[in-house]
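My structure is below; once you've seen it, I'll send some questions.
Removed from the display is one protein chain of the complex; every other protein chain stays in position.
For subunit A:
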Amino acid sequence: MANDDISLTVEPGEIHALLGENGAGKSTLMNVLYGLLQPDEGEILVDDKPVQIRGPRDAIAAGIGMVHQHFMLVPVFTVAENVMLGAEQTTGGPIGFLDRRRARKLVREVSDRYRLAVDPDRTVEDLPVGVQQRVEIVKALTREVDLLILDEPTAVLTPQETEDLLEIMRTLKAAGKSIVFITHKLKEVKAIADRITVIRRGRTVGTAPPDTSEEELASLMVGRSVLLRVDKGASEAGAAVLDVAGFAVNDDRGHRAVDGVDLTVRAGEVLGIAGVQGNGQTELIEAIMGLRPVVAGTATLDGRPMHGLSTREILRAGVGYVPEDRSVDGLVKDFTVAENLVLDIYNTEPYGTRWVVRPEAIAESARARIEQFDVRTDASGQATVGTLSGGNQQKVIVAREFSRPLKLFIAAQPTRGVDVGSIEFIHRQIVHERGEGTAVLLVSSELDEVLALADRVAVMYRGRVIAVVSPDTPREEIGLLMAGVTTDDPATARTGSEDD
């Protein structure tokens, strides 16, 4: 049960924040409102009248619109075509020519009225993410909705784009629209919300005014007080472990994704890579791990070149790796927890040899590691990994990688979609590993996570490291760097390499 006895009231012209950890049931609740899921009990009232919402069509008819976390846009269509999709207007009677002109006019009108700055003739795939999101908003507004649900709208935005979005939300509010703003980011909630409803484990745990402190909101969210900052001592950085020079890597479509990156990660330090998703971080890391061909440049591990090494050789040389997408790259979901815990060492003693694997030895070590890493599953490790929650799946990966002696630990989005309790645990593990003298390379699109863990922060923008700064640098400045705006102050910023 994802939702259990939840009540929520949204007033006209109100921005109502729905706050909760991942998996608390926020999205489930909103999917019920939008008709994607049916409630087992309870009712929905619009303007004090009960309504039945059996699907998105009913929801739109009742004046409820939704902008999903993952955009529902056809990339090769223009903005106008996307907006008219599902509500096509035709001319020419029974023959039915699409009335593109009317759709364009409608987009322009809505865009002007709410200052959204969306051009109806641009192809969606050419637009930046922030603009694509505005297309989704336009889509909802052209359906004449009064209540707009925004599901984690800022997850994919730069700090500047987030600012723009908050401004748009204020404009919409001024025009009398109500907004439900789903998020787990406390700062944004405090910046914009009129009222805050906190959800935990499928129940409403309280409604708070926006002047509630962040600490209070966080403890409401988690149900206990949480360390928002990670306790860590000063780093005792040693010799360079990973040295990347002049790296160039292509993405899946053959476009240059990493374009001349130089990086050094030293023993006992955490180098955090900040940046909006899709600026080459994924490709950079995959190339280091030998999962993607390197077009130009070199990487050395402890001074030995990594060029030509297979992924297995790199892992066996003492590199731990938490991939960005755990369900695709991290785990074999239909394997048991025990099997996943040895996915990279199943053919080494004591788990197996070149020829045979030893299920008993694998199960035995699984028991120990499930306990050590507090994985919430059947203690024998014989449950299928796919049945675990996101946080526990991630702990399985972390447990696997930390159970070998490491020189270098690479973590991409290690806490994405993970509950707060597991985030704390994973962060402590990373800090502990740093204390053991491991070099840590951390990639995260959550700036807070980078700032909390990193000893140095490299900002990536369009395939380059445009600056390496201290984590004490003001957020606004890092935010500007993430948007590609470099300062000329040599003390805090250093431009990336230019050899392409």
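Here is the rule we use: a contact is a pair of C-beta atoms (placed from the backbone, for glycine too) under 8 Å apart; a residue touches a chain by one contact, two chains touch by 3 or more; residues count from 1.
Following the convention adopted for this analysis, contacts and distances are computed from a predicted model.
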Name under which UniProt lists the unshown chain, selected from "NADH-quinone oxidoreductase subunit D", "Cytochrome c", "(Fe-S)-binding protein" or "ABC transporter permease": "ABC transporter permease"
Contacting the left-out chain in the complete assembly, out of A:Val180, A:Ala237, A:Met289 or A:Ile423: A:Met289
Absent-chain contact - pick from A:Pro359, A:Gly390, A:Gly421 or A:Pro471: A:Pro359
Option from A:Thr311, A:Ser380 or A:Thr486 whose C-beta touches the chain left out: A:Thr311
From A:Asn347, A:Ser389 or A:Thr473, residue that would touch the chain that is not displayed: A:Asn347
Missing-partner contacts on subunit A, residue numbers: 289, 291, 310-316, 321, 323, 328-335, 339, 343-344, 346-347, 352-357, 359
